[in-house]
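Up next, subunit A:
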Amino acid sequence: MKQFLSFVHKEFYHILRDGRTMLILLGMPVVQILLFGFAINMEVQHIRTVIFDPAQDAATRDITERLTANPYFHMQGYVYSSDEINKLLQRGETDVAIVYEQNFNENLVHSKKAQLQIIADASNPNTGTIVAGYVTAIVGEYHPHIPYRIEVENKLLYNPEMKSAYTFVPGIMGLVLMIICAIMTSISIVREKERGTMEVLLTSPLKPGTVLISKTVPYLALSFINLITILLLSYFVLGVPIQGNLALLVAVSVLFIFLSLSLGLLISTLVQTQVTAVLISGIGLMMPTLILSGMIFPIGNMPEPLQWVSSAVPARWYIAAVKKVMIEGLGFTHVVKEVGILTAMVVFLIGASIAKIKNRL
Partner candidate 1 sequence: MESEIVINVSELTKKFGSFTAVDRISFDVHKGEIFGFLGANGAGKTTAMQMLCGISKPTSGKGTVAGYDILKENEKIKRNIGYMSQRFSLYEDLKVWENIRLFGGIYGLTDKEIKEKTNELLHRLRFESERNTLVKSLPLGWKQKLAFSVAVFHTPQIVFLDEPTGGVDPAMRRQFWEMIYEASDRGITVFVTTHYMDEAEYCHRVSIMVDGRIEALDVPGNLKEIHQAQSMDEVFRKLARKATRMDNG
Partner candidate 2 sequence: MIAATNLHKAYEKVTALNDLSFSVNDGEIFGVIGPDGSGKTTLFRILASLLLPDSGSAGINGWDVVKDFRKIRRIIGYMPGKFSLYPDLSVEENLRFFATVFNTTLEENYPLIKDIYQQIEPFKKRRAGALSGGMKQKLALSCALIHKPEVLILDEPTTGVDPVSRKEFWDMLERLKSEGITVLVSTAYMDEASLCDRIALMREGSFIAIDTPQNIINRYTETLWAVQTENLSASLRDLRAHPQVKTCFAFGNEHHVTVQPDLPVTGLQCYLQEKGYSKVRINVATPTVEDCFMALTSET
């Protein structure tokens, strides 16, 4: 036990004496939160919109007025054929076209079912989805009977103001915890190999497993500080409320921290130099976390094979769970799937790292 504590003590010296790294580790979440929260604004404004309205009745006029009144939309006017819409979209002269069916109001009143088509320029799938989301939201306000796609519905229900910060906070939590736990842990272990100190530690009575576990303690502590920083910043600065149970949120985060730590350990048992560790962590962890976790690009918009790949990205499940608990305010029963998958991943990774731990060089 004394050996273990002494080792942990030493690890804290390493971190505390490396001011620059320390600053990056503690400053990174702050900068990312502010960056994603303010600078990189994913909200789409001034959506250029045209209307094709063969019905011209009370209902369609009302919806059109609502769209016109909404600051997100820039109404360009009416068009009179679908050919015209295609041309405008192709030339990039408009972003979205709203098409009402004939006898829109009549159908709505009589059969409680009217159709409205949203044609959006989806060359940027992100913008496309968001635009479609806005329109659906506004239409939804007018009449609940107009059908719209379920996944869009979810997004709108829980993010009614469509603030992008809401979707980013869980993403940043996933990214930061992944970087600190996995990358930093693996680097700090590999550094011992590079310096040759691992040789001495291996020839000591200290068990290699003890070395690895004591390496994770400081990063566990750092991750906790970061988790708290992110939550405080997002609550007070970005105004993102924590809807759900805080204890559940923390518990899910701790699970994810363990997962990242075991990933870091696994990497460290496989590589010999710090450069390789950074490369593997960077390409193997950072990129998938940024791109495939749903943090920036919606998973639903990805081609099917990529969706499959994204299932293997731990951050995807963590981010999904955080969204549910933190933003949507759902309870444990709604995140059983995510928690289950994350737990399975932890068990697998810890098992793999234990199998890989060597008593020798």
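With respect to how the candidates were assembled, all candidates are chains of the complex that A comes from, given by their letters.
The criterion applied here is as follows: contacts are C-beta pairs under 8 Å (C-beta built on N, C-alpha and C of every residue); 3 or more make two chains touch, one makes a residue touch a chain; residues count from 1.
It should be emphasised that the depicted structure is a prediction, and the values quoted were computed from it without experimental measurement.
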Thinking of the complex as a whole, which of 1 or 2 is in touch with subunit A?
2
List the residues on subunit A that touch candidate 2 in their complex, please.
2-3, 6-7, 10, 13-14, 17-18, 195-197, 199-206, 359-361
